[in-house]
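Here the complex is missing one protein chain, while the rest keep their positions.
Moving on to chain A:
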Amino acid sequence: MTAPHFEDLLRDLTPQVLGTLVRRYGRFEGCEDAVQEAVLAASVQWPEEGVPDNPRGWLVTVAGRRLVDQIRSDHARRERENATTAAEVPPEEVPDTDDTLLLLFLCCHPALTAASQTALTLRAVGGLTTAEIARAFLVPEATMAARISRAKQRIRAAGSSFALPEGAEREERLRVVLHVLYLIFNEGYTASSGSELHRADLAREAIRLTRMVHAQLPEDGEVTGLLALMLLTHARRAARTTAAGDLVPLAEQDRTAWERALLDEGTALAKAALAAPELGPYQLQAAIAATHADAATARETDWAQVHALYLILERIAPNPMVTLNHAVALAELNGPQAGLALLATLDGDQRMAGHHRLLSVRAHLLERAGDRAGAYDHYRRAAKATASLAEQRFLEARARRLQAQ
């Protein structure tokens, strides 16, 4: 039996085991520590002694024992009695229906910053070690450990109940969960500094976690939409950069390098998501990505449909980034001046002032409109404004190309 097999199994089981414990005992912080210890014990013992018949039960038992030991010694320190009752919880089978959701909802507690929600989700639900998470985010392990431990304290201080929230609160929390998964995916997807390899792992992890949520809530259009969006985006990764690591824009990507199986699955999910009674931003973004996936070349893209989808997206979830992308689609449909006119509506927006994406889109549209000097100036300013090296190289290359013409 190979090591990756153990890792996959442990990673799948971790949130289930943690969910079971949290459901049984409450106290998230202690349970999380206990499960980490049990997983560590399993990763040492199983390769030697083989996987037990009921690996989940094994982990629940070992983690439960650790937790009880911990409770006992805590109590002993304080009162030195009465901990034994906690030890005698009957080993009944707890239904694992909503355990992953329960955990995700806890990790995405509103008292935490997005960075802490992300870290805690990856550790408690993703089953990643603190060291792995630290590597993925390019921070020292001590920094990540402090962040995770602070997040757990905050959840405790916020007096969280361990039940799934109900009704509107549940809806709202699910939006936070999806946003965190989206952030994890983006962290992995966005080409930026550091080791690309770990970043791709992060994108895969986000997809795995979103699949888990989708398995529990297959009827939710936004969950389906988010999964579709991730798959359709992830399918393009091989075509997004050259061998040297330079960015290739969507219009110039070799579409035969897009991963067919992911595109097919993503497209089917995007279609299913659109059938949901209510439309949300992920469903619409997935539909836009699916429209791109449908076209054999950039030229053959159904820009009218992309434009229509952006119109709806702008209505239900307006934000300047959506307007920016909409301007690109509009320019494909009605020419660069139409796109530039839409961009002009963003000029007073503080959130976009000096933003490299606004500068680079404007540069692109000015270039298409024949204003080479304006395009050159905007490419250079965009290159200075970005914090991504790959993007900076790309924008500077565009500026140089204009100069050479």
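What we mean here is this: contacts are C-beta pairs under 8 Å (C-beta built on N, C-alpha and C of every residue); 3 or more make two chains touch, one makes a residue touch a chain; residues count from 1.
Just so it is clear, contacts and distances are computed from a predicted model.
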Omitted chain (choose from "Methylmalonyl-CoA mutase domain-containing protein", "Lactate utilization protein B/C", "YciI family protein" or "Sugar ABC transporter permease") - UniProt protein name: "YciI family protein"
Residue, one of A:V44, A:A76, A:A114 or A:A304, that touches the chain absent here: A:A114
Chain not shown: contacting residue from A:R24, A:R65, A:R150 or A:R357: A:R150
Contact residue for the chain not shown (choose from A:E141, A:D246 or A:E396): A:E141
Selected residue (touches chain absent from view) among A:A76, A:A215, A:A257 or A:L389: A:L389
Chain A, residues in touch with the chain not shown (by the definition above): 113-116, 119, 134-135, 137-150, 193-194, 387-389, 392
